[in-house]
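A protein chain is absent from this complex, but the other protein chains hold their places.
This part shows subunit A:
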Amino acid sequence: MTSSNHSGAHGAVIADTAAGGEAGALVELRNAGKSYGNIRALHGVSLTVHPGRVTCVLGDNGAGKSTLIKIVSGLHQHTEGEFFVDGLPVRFSTPREALDKGIATVYQDLATVPLMPVWRNFFLGSEMTKGAWPLRRLDIERMKRTADEELRNMGIVLDDLEQPIGTLSGGQRQCVAIARAVYFGARVLILDEPTAALGVKQSGVVLKYIAAARERGLGVIFITHNPHHAYMVGDHFSVLRLGTMELTASRDRVSLEELTNHMAGGTELAALKHELSQVRGVDVDRLPEEKDLTAPVAAPGEGTS
């Protein structure tokens, strides 16, 4: 994996800088927070993204997941704590700046412009052009060809790239957005609930792309409120609750039940245990009791070595 070599070398360089972030991390948030007026949406959140790893951010509605990714993707600015990219402190004022740093975000609902053709959506904001300025124009042939190739590489075959992207299914649209991010050299891929509106099969397709992106050496931030999906692909899990970090642990230190427990928040455990026993065939009797489920809250960044 070339990117891990790259980041290794990079880490050696920034190891000397005292004020920098953790070595080898693509993106690091340290005690970051965000307030909207007198509402504190996010507080004291630490998160590290490494190349070739999937960091899952879980949380129920209103837990602060969206705020978190909006900070990383440059739509909002953090109001407390620190934010490092490649070990250097940053503060993005537009999504363009985040994109230029290789941080690409695939949004659940606003990934694409529905009325525009597939190929125009694929290249929107980063169009290929040819010719000198007064006559600089879109290189339509090349864009269509490239979009078709890239989508085929991801296993998406479309008859007509001219069809408005709104006519595709939700899963296909997510995949187009992911393929686009991968193509444009994203090093960090943020996926905002990519499976939320999808059926089982389409979710599987999206999860496969997440794994594929990880294999290509990208750092992935996978936002979801589905612990099952997270546990399929995740290397590191962070659970947000009411704007703060409730749990952060690497895969080998947390089980699916613990994740689910933290997501549900203990009180609904019994109901969930019951649900799990039906859905996943888990032996409920052998599940740990609630008091045993207090998961070790790992220090931020732990489990990365």
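Keep this in mind: a residue touches a chain if its C-beta (ideal position, glycine included) is under 8 Å from a C-beta of that chain, and two chains touch if they have at least 3 such contacts; residues count from 1.
Heads up, the rule we're going with is that contacts and distances are computed from a predicted model.
Visitor: Which name from "Na+/H+ antiporter subunit C", "3-methyl-2-oxobutanoate dehydrogenase (2-methylpropanoyl-transferring)", "PA14 domain protein" or "Xylose transport system permease protein XylH" does UniProt give the chain that's left off?
Guide: Checked against "Na+/H+ antiporter subunit C", "3-methyl-2-oxobutanoate dehydrogenase (2-methylpropanoyl-transferring)", "PA14 domain protein" or "Xylose transport system permease protein XylH": the hidden chain maps to "Xylose transport system permease protein XylH".
Visitor: Which listed residue, A:Lys34, A:His50, A:Lys65 or A:Arg120, touches the chain dropped from view?
Guide: Per the contact definition at the top, the residue touching the missing chain is A:Arg120.
Visitor: One chain isn't shown here. Among A:Val85, A:Leu99 or A:Leu198, which residue touches it?
Guide: A:Leu99
Visitor: Using the touch definition up top, pick the residue from A:Ile156, A:Leu240 or A:Met263 that touches the left-out chain.
Guide: A:Ile156
Visitor: What residue numbers in subunit A mark contact with the hidden partner chain?
Guide: These residues touch the chain not displayed: 73, 75, 94-96, 99, 105, 107, 110-116, 120, 123-127, 129, 136-138, 140, 152-160, 163, 205, 207-212, 214-216, 228, 231-235, 251, 255-257, 280-283, 286-288.
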